[in-house]
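Only a single protein chain was left out; the remaining protein chains are all shown in position.
The block that comes next holds chain A.
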Amino acid sequence: MAEKSGADILVQCLVDLGVEVVFGYPGGAVLPIYDALYNHPTIKHVLVRHEQGATHMAEGYARSTGKPGVVLVTSGPGATNAVTGITDALMDSIPMVVITGQVPTQLIGTDAFQEADTIGITRHCSKHNYLVKTPGKLAEVIHEAFHIATTGRPGPVVVDIPKNVQIATAPYARPELKVHASYRPQTKADAAGIESAVEMLAAAERPVFYTGGGVINSGPQASALLRELVALTGAPVTSTLMGLGAYPASGDAWLGMLGMHGTYEANWAMNQADLILCVGARFDDRVTGRLDAFAPNSRKIHIDIDRSSINKIVDVDVAIVADVGSALDDIIALWKQRNHQKADLTEWWSRIAGWRARKSLDYAESGTEIMPQRAIADLYSATKATGKDVIITTEVGQHQMWAAQHFGFDAPNKWLTSGGLGTMGYGFPAAIGAQMGNPDSIAICIAGDASVQMNIQELGTATQYRLPVKLFILNNEYMGMVRQWQELTYESRYSNSYSDSLPDFVKLGEAYGWTGIRIEEPKDLEAGIRRMLETDGPVIVDCRVARMSNCFPMIPSGAAHTEMLLDPSQVEGVMSDEAKALV
């Protein structure tokens, strides 16, 4: 059998696995791999400016295409810089394979130059990780790593490859997929759970679908099945931040997002429901609010591919461990087979209409300042008018919540945001990754003035690869979300939440060869957005918005769904220690 070097084996595996793009940054411990990638005919390498950027680009690429994102970084600082993105991918179940260089095997453990215990550091922030000590094992490991990253509950897998293993040779033949005998994610539901779910759905008087990122992860087919089941049952749908787009925002049954910054109707429907069908969501604290007051009179069905998500926070009546798409398919088949008809939910819908009438997402226009909500709403209508495919990413903060509230998503994989980890610095690189995977789409990052600075160096990456990303900054000169909590919890003592010494974003963009646009007044908003969309190439927009706006509705920490604040007049400005202690 012909021998290949570890680096060549790795690259051959990537080709065989269909990898087209690698986001990475070179260094001593990955030079052999970089040499194997030199002028590679099929694998495109995107050179980032910071390894964290590479990880979020890979996430954006993965979330928007459904394919795993691939990252290549060097040992030591390269690997430690990747840790935030690896953790982010773990929390949001994003399929990603991270290849890290390592010092040669004989130097491991000696505090060698640029040695870090990458396996130790990433052990609990990856789905799985490997140190490959011989080139003969490499092919098997790479194939298994991709399999683990993309199946079951997806997640990041780290493969640490010492430099001598990249150079040493071993006989190579394309490996059979050999997976740990112990790795067998359950994808098909047990019949009993499906049967209970169908009968409970048919009998429910006040049902609600509570959907999450699992629907997106399961693939576009799962979103289609969700829409079908919603139509069959006539029940309303709400979603977590991660699940937006699985059910269309323009659909009749759509209640809007639920949780801390969810709509009045979504949260009240959850509170008053007699049946909650949780589909690929995980009862996060941002969703449930105070646990003992969460959906108190409901029975609950939970579909999740990860058994450990079930009964972790909220006890459920029916547990269905399965891939969401497969479980929905089974439920629909049995529903039809039993000839169930849509129940009469008129009364339930009329109560929902009452809650909807509160128009909880309304806000007061200021006249002189651009309201951030207005900026998002205008961005939404302007992008819709282009008729093109639009992918939105966000940073973390108020702008993220406003985007979730005021931008309508009608399809899955178009909304990329850091939900679980809440990573400032995610959105901009994620948009670059999404643009890379979807060259014909408009990729827009809705950013905050503070978050965008966390990976602002990636301006250069977009320039280098001619990626026409749009960076739309809602500049309120504050870490708005922090300031909002300080206003609500600490009597407006704005400790370190003012964005002092902001750069001139227009000039900054121009320095990198971007087009820069500043929008300062409400009357310029529409034209500014239009110009951004009509400009070829990357555009940075410094959209100056009302500085002191707060994001409502809001369920204060420790409060129940029924205790939402709808507008600033309901804010007390002080909070108990118990409430303050909650995240």
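The working rule: contacts are C-beta pairs under 8 Å (C-beta built on N, C-alpha and C of every residue); 3 or more make two chains touch, one makes a residue touch a chain; residues count from 1.
As a working rule, contacts and distances are computed from a predicted model.
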Choose one: "L-lactate dehydrogenase complex protein LldF", "Energy-coupling factor transporter ATP-binding protein EcfA2", "Acetolactate synthase small subunit" or "Protocatechuate 3,4-dioxygenase". The correct choice is the protein name in UniProt for the chain not shown. "Acetolactate synthase small subunit"
Any idea which of A:Asn39, A:Thr110, A:Ser182 or A:Thr368 touches the chain not displayed? A:Ser182
Checked against the full complex, the residue among A:Ile148, A:Ala235, A:Leu345 or A:Ala546 that touches the missing chain is A:Ile148
Of the candidates A:Asp111, A:Asp292 or A:Glu578, the residue in contact with the absent chain is A:Glu578
Given A:Asn311, A:Gln341, A:Ser366 or A:Gln570, the residue that touches the chain left out of view is A:Asn311
Contact residues on chain A toward the hidden chain run 119-120, 123-124, 127-128, 131, 148, 180-183, 306-308, 310-312, 315, 577-578, 581
